[in-house]
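One chain of protein is taken out of this complex; the other chains stay put.
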Amino acid sequence: MSAPQRLHVPVKSVGYVPVQNEVELFSAAHAAALPVLLKGPTGVGKTRFVEHMAERLDLPLITVPCHEDLTAADLVGRYLLQGNQTVWVDGPLTRAMRTGAICYLDEVVEARADTIVVLHPLMDHRRELHIERLGESLRAPASFMLVLSYNPGYQSLMKDLKASTRQRMIAIDFAFPPAHVELEVLTSLYAIDRSYAEQLIRLAGAIRRLDDEGLSEAASTRALVSAGKLHRGGMSGRDSAVAAIASPLSDDEEVRRGLVELIDTYLT
Amino acid sequence: MSAPQRLHVPVKSVGYVPVQNEVELFSAAHAAALPVLLKGPTGVGKTRFVEHMAERLDLPLITVPCHEDLTAADLVGRYLLQGNQTVWVDGPLTRAMRTGAICYLDEVVEARADTIVVLHPLMDHRRELHIERLGESLRAPASFMLVLSYNPGYQSLMKDLKASTRQRMIAIDFAFPPAHVELEVLTSLYAIDRSYAEQLIRLAGAIRRLDDEGLSEAASTRALVSAGKLHRGGMSGRDSAVAAIASPLSDDEEVRRGLVELIDTYLT
Amino acid sequence: MSAPQRLHVPVKSVGYVPVQNEVELFSAAHAAALPVLLKGPTGVGKTRFVEHMAERLDLPLITVPCHEDLTAADLVGRYLLQGNQTVWVDGPLTRAMRTGAICYLDEVVEARADTIVVLHPLMDHRRELHIERLGESLRAPASFMLVLSYNPGYQSLMKDLKASTRQRMIAIDFAFPPAHVELEVLTSLYAIDRSYAEQLIRLAGAIRRLDDEGLSEAASTRALVSAGKLHRGGMSGRDSAVAAIASPLSDDEEVRRGLVELIDTYLT
Amino acid sequence: MSAPQRLHVPVKSVGYVPVQNEVELFSAAHAAALPVLLKGPTGVGKTRFVEHMAERLDLPLITVPCHEDLTAADLVGRYLLQGNQTVWVDGPLTRAMRTGAICYLDEVVEARADTIVVLHPLMDHRRELHIERLGESLRAPASFMLVLSYNPGYQSLMKDLKASTRQRMIAIDFAFPPAHVELEVLTSLYAIDRSYAEQLIRLAGAIRRLDDEGLSEAASTRALVSAGKLHRGGMSGRDSAVAAIASPLSDDEEVRRGLVELIDTYLT
Amino acid sequence: MSAPQRLHVPVKSVGYVPVQNEVELFSAAHAAALPVLLKGPTGVGKTRFVEHMAERLDLPLITVPCHEDLTAADLVGRYLLQGNQTVWVDGPLTRAMRTGAICYLDEVVEARADTIVVLHPLMDHRRELHIERLGESLRAPASFMLVLSYNPGYQSLMKDLKASTRQRMIAIDFAFPPAHVELEVLTSLYAIDRSYAEQLIRLAGAIRRLDDEGLSEAASTRALVSAGKLHRGGMSGRDSAVAAIASPLSDDEEVRRGLVELIDTYLT
Partner (left out) sequence: MSAPQRLHVPVKSVGYVPVQNEVELFSAAHAAALPVLLKGPTGVGKTRFVEHMAERLDLPLITVPCHEDLTAADLVGRYLLQGNQTVWVDGPLTRAMRTGAICYLDEVVEARADTIVVLHPLMDHRRELHIERLGESLRAPASFMLVLSYNPGYQSLMKDLKASTRQRMIAIDFAFPPAHVELEVLTSLYAIDRSYAEQLIRLAGAIRRLDDEGLSEAASTRALVSAGKLHRGGMSGRDSAVAAIASPLSDDEEVRRGLVELIDTYLT
């Protein structure tokens, strides 16, 4: 894999439009064998970025959506009964280590602290995983990389990433892309009509500026793409935006009405 | 399946009387491979709507009533002991993917967050389900569709749909139908006597306007249907309305008395 | 089963003295295939009423006392190991569906929400139960009926019947019977001495009027029956009432003393 | 078993000195097939009373100490693996029903509500136990009796006996015995030196009058017996009372010092 | 085993230096078949005392460190799979009963209430253990003795020994020994240099007088022993006391600094 360098990144088969230095940072972290934490709101493209980087670095990608019942065994592996034999089945983390893949733990803050702790020896100079059940210690090959994502907006007293976990990683911050980048995403990657895309982006800008008025999360790029798809399928621009942006965003009747008014203002 | 188009929707074998653009939106979402979230109070016809759409789109329908102990394995599948063999049994979600069906998760907000998270890779551009236990990745066929329903009135601090889940779907809002639609539902679909149906709808209107006065949920269309059935079975109109509408709505003696007074006012 | 009709109800082998229109309502609900919710305080005769109706309608009755650890599998069935074979054993709900019985869930509010949710498809127009483990869908035969009971006095923030459950049923309210009905119950059904029965009913009336003074539940008909039985067994009227009514009602020394004073006043 | 009658109760092999009408009440309840609830503080002799009554009525006694993890299966029975066969093993409740014994649930308020609910059908006119796992319904023989004990002093918001459980039983209140009865217990049943016994009873009287001053439970008859035994074993009267009464009663240094002062006052 | 008698207690192979009448009380309790509760702070020698008494009474000793997941089965025994046979394996309590040993439950307040309740029938006149799984009732032989220890300083609302448990035992209070006894312990039992031992004891005295100033537990005899051992291993007296006394006692930087100042004052 090539040394990190700041160059124009051509859209490849998993298209991605870079915003800042995220491509270079990810590459440098991979070369230095450092785990990476992707921080940012939902629908901003973190998952697509990891898919894109896996393709660039020509590495297999193994994704694990985290949740509060994800156990260490779910990551590492377990004995399963097959026929009347018990056979060991590697979990996604172990499989990623054996194949030198990127292991991507999506929304890691959802996982239980004890499960995350299992990753610690993999995150420092040791880069090793002891599999108690097999009596086997795996050392990560050079190409193996651990990537975690999380959404700081969800962060609460109960669920937070411990400092001892965070300081083992370098972090890359994601935010909503600037308008010209988002426009390129909608038109190039998703073939949405340019004029409707421009209206949607202006609408999204207005909604994102509201931010604190009772919306748990501002309109994401993903929601704009959904509106574009409905529109392409024959729904009016207004109906598409209501169904893909206003209705999912809030259950509060008043907030929803405000959003529809914004839609009526920005979509002509 | 045909492209979505706004046309008069004839009542088919699973009768349904449309209120707004819900039929077209659902069809457009299916054509664009977008998952759909149905929002609205209980007894307003969400389940019947999905049954109706499955028939229109000529797709099998698999319904899963959600609850707080629904695990990912309940959705995806598990190994079961049969005789002295362990055999894999697909869960309803996997079955829906293999057969290109609509998978309908009813009252999804009841399910645990970790179970819902399993759906995420199925809800974005990936549309895939990795079955860890089988070492198998399924891609959804074009006809597969994920539909979730939930009742915003139940929404609480503890149980809410995460923004990262909501923004993966388009949403359709359901409310109590206007009187002429509800009358058609009662008389055409359930063969309730037109004069008693009109009285019930006026009564329901009065109750729904009370809304904030200690009623956790206003009188649903379903409750009106039950009253109609008791009436057809020989009970007086008043006794039918008390048993089907007033008694289930509240345990508070004073509220219940108020409802009975409304019944005495509107049912002559 | 006969059409509901308001007629004098003769005491049959499971004796029951009707108070209002509960017999007719239950019959009409059964004819219309509607589930029934019995609401009312403990010891007022809900269980006996269901037993009586099962006899009237000539249907088998399957009773399930609910509790907070009642699982869906407890209702539906499970595979059990017998010898070294696993065999499927129907739960009480499934058994009731296969035999067209009345399935009576006593104190249903004690059950976990997820267990109650399993009943939903059985409670609306579908009347069907999907048994995931067997890959089998059962449709309820016409005679099958679901009856739930609960005590609104226990209702709390934590444990309440959800509106989506309540609105699927018609409800029948139970209260303490008027004195002449209660007297008939004590003397005809339980052969308690008429003069002692009259004293007990006056005593119960006095206690029930106290209601809010620290008693979690007023003296039930069942408690009066117990006092009558102790009396018949040779204990004095006062000792019988203290042991069967005052002592179980409260642990507060002062409240208990007040109850004993009432006993001394009303039992001569 | 003989009809209840108020007569002098001779001390039998399990000695018991009656205080009020508890022997007659228990006998009458047994004859009327009513379950009994024994209420009172710890160490006051409830367990010994049940043992005594079992002997009087010539019935086997099966005792179950309740705790918060006692499950319904612990009471009813379960399949156990023996060799490579699964065999059904009756629980204590089922065993008591089959043999017509007294089943004594000690400190029942400790048990989980769902476990207690299993007893309900056994407590009313049905007197039956349905064993789901065996597909078998047992009817209680006439001699079978259910006895529950609990200590109202422990009663809390979290752990209380539900009214629907309490009203199925008659209740007998226990309190500390009057001095002359307690003296007979110490000297006749436990052969404690009369002069030391008199001192201990005066001491206990003084402690019981303190009651509200930070003592969770006053000195029980059982504690007096322990002091007497230590004394008989050669310890001084004062050392015996400190070890058996003052030290177990409180961990608060000041309270303990007050108790030792009382000991120095009453034990000469 | 000999009758209890107050005599000079020679230090035996498990050395112990008695402080008050604890040796005589323990012996008298054993002779009277009464269970014993040892109360006192950590590190004061309760465990060593029990080991010493087991040797004096020539009884085997079985120790169970209690914790919040200790189940009744952990104490009583369970069936285990060995090869493809299930065999019953006695737990430590059952083993102690069969061999007439002392069963010592260390820090019993950590155990769950339901586990402690299992001990009740063993603690009163019955002295018996019913093993449900074996259908077997064991009576304790005369030499069997139950000893529990707990630290009142940990006592909290959540974790406390119930009065019904406490009153079944006699209690022996332990406190920090007077200086001359502690000096004998350090020099005779642990061969610590007399001059350093005297400094440590003066230091401990000063710390124990602070008591309420943010220290969860004062310096124990055990901590003094550890300091002595480090000193014997070549560390300076000051470094030894900091590492064995100040650092373990508190994480609060200010408190720790205060302790180091005390060390600098008392260790010359």
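Letters are used for the chains, namely A, B, C, D and E, taken in the order the chains are written, and counting of residues starts over at 1 for each.
Convention: a residue touches a chain if its C-beta (ideal position, glycine included) is under 8 Å from a C-beta of that chain, and two chains touch if they have at least 3 such contacts.
The structure presented is a predicted model; accordingly, all values stated were derived computationally and were not measured.
Checked against the hidden chain, the listed residues A:R98, A:H120 or A:H180 yield one contact partner: A:H120. Touching the omitted chain from chain E are residues 42-43, 47-48, 63, 65-70, 74, 80-84, 89, 91-92, 106-107, 110, 151, 153-154, 216-217, 220, 222-223, 226, 229-230, 232-235, 239, 243-244, 247-249, 251, 256. Where chain A meets the missing chain, the touching residues are 3-5, 21, 24-25, 28-29, 31-32, 34, 37, 39, 71-72, 79, 84-86, 112-115, 117-118, 120-121, 124-125, 130, 132-133, 135, 152, 155, 162-164, 166-173.
Methods note: only the chains that are shown with their structure count from here on.
Here the spacing of chain C and chain E, counted between their Cα centres, is 53 Å. For the pair chain A and chain D, the distance between mean C-alpha positions equals 62 Å.
Residue positions of chain B touching 2 or more other chains, listed in rising order: 84.
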